[in-house]
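Heads up, this is only part of the complex; the chains shown haven't been moved.
Residue numbering begins at 1 within each chain, and the chains themselves are lettered A and B in the order written.
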Amino acid sequence: MIHESAKIGKNVVLGEHVVIEENVTIGDDVMIGHHAIIKMDTQIGSRVKVGDLTVLGKTASSNKKMARQPKKTGAPLTIEDDAVIGSNAVIYRDVLLAQGVFVGDMASIRENVSVGKESIIGRNAMVENNTNIGSRVTIQTGCYITADMKIEDEVFIGPCCSTSNDKYMGMGNYQYQGPIIKKGAKIGNNATLLPSVVIGEHAVIGAGAVITKDISAGKTAVGNPGRVMN
Amino acid sequence: MIHESAKIGKNVVLGEHVVIEENVTIGDDVMIGHHAIIKMDTQIGSRVKVGDLTVLGKTASSNKKMARQPKKTGAPLTIEDDAVIGSNAVIYRDVLLAQGVFVGDMASIRENVSVGKESIIGRNAMVENNTNIGSRVTIQTGCYITADMKIEDEVFIGPCCSTSNDKYMGMGNYQYQGPIIKKGAKIGNNATLLPSVVIGEHAVIGAGAVITKDISAGKTAVGNPGRVMN
């Protein structure tokens, strides 16, 4: 089903059973996989590839218990030229994927998130709302990027890293703040970052480390709790 | 494809290419996303929302090597009023989701599980079989809730927590028992709970902690192995 209001460029290849809702724009030379769903207002540039069974432009939902009710509106999902999106992914409204971004299979990105040029969001990675990700960042498979986080350019986050933004775990009396990861820092696989920690420029966090305090620029921290080695 | 035996209420909005199998019941004012699959016998209340590309009511499967062969029958999946289910989720037969439950995108819940009122099963969380989850529980994104586990009311489990139920890891000579998490306990992100540990009422487990022994009510434990701080 392609809504009559959709604007579709030249040489676009659409898979079987694709659903394109109202006010969608798709550039030239785009490939959309089978059973993909492009929700209303989504803006897709040229030469973008979208995998099978992927949802683009989902509106946030909630239940009564949730601390923060998502906004029902917001900007459309915008995907710039040359981006590549995998299969079975779910990307929300009010997300900007800059030129050449790669989003792996089964990854998900929530609303009010921007991802800079050529960055990689690995397979099965989950990115929560209100987070900014710089350019040429690598977020590997299975990472959890919490809400209210800032990741600067050229950061490398190994597989399965976990972050959090709520120091009091659901008590509701805390200004949520995710970790802040400065330019060029590297985080080893399955590391754990606590709310609001700052990882300095070019700092290195060892695999499996649990980081409870800020780590200065250029330092290396390992262990549980994480301690600086150098 | 909507099977002729399906009973569908008033003001139900069905997406494109929805599949509804035999003996499904759907209440009033329900929204079902595109390409969603509602398997036989599934019972859905009123004002429920189901995301795109989600499977409801899957029958368990197995191969020869599996220690426990799943039952081929069991009660239907029952989803009570006002529940919200995300996109690309997979929920099995013989699951009860009570009123107002929220299940995130890409989450999965296996058979013989009940989830109490208004609880949240986060995005990409995996819940195994034979587990009971109380009311107003929060299970955040990417958690792994093993089989044979009990989670009481108002528990909070941070993102990416991992649990297990098999002390001898596949040897087959052990009565499986997952962790038991008592009322109001809080578990930090990426914590690891070993088989059969009991986390007492209102106990707090630090982020990244590895819990190998029971933790008493009201205590806080951190580190690897986890030690009580207070």
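The criterion applied here is as follows: a contact is a pair of C-beta atoms (placed from the backbone, for glycine too) under 8 Å apart; a residue touches a chain by one contact, two chains touch by 3 or more.
Predicted model, so just to flag it, every value in this text is computed and none were measured.
The complex is built from one repeated protein sequence; 2 chains are visible, and the structure file as a whole lists 3 copies.
In this text, only the chains that are shown with their structure count from here on.
In the Cα superposition of chain A onto chain B, the rotation angle, rounded to steps of 5, is 120 degrees.
Mean C-alpha positions place chain A and chain B at a centre distance of 24 Å. Across the complex, chain A meets chain B through its residues 1, 17, 19, 35, 37, 53, 55, 58, 61-66, 88, 90, 106, 108, 124, 126, 128, 142, 144, 146, 160, 162-164, 166, 169-170, 190, 192, 194, 210, 212, 224-225. Contacts from chain B toward chain A in the complex involve residues 15-17, 33-35, 49, 51-53, 82-84, 86-88, 100-102, 105-106, 118-120, 123-124, 136, 138, 141-142, 156, 158-160, 186-190, 204, 206-210, 222-224.
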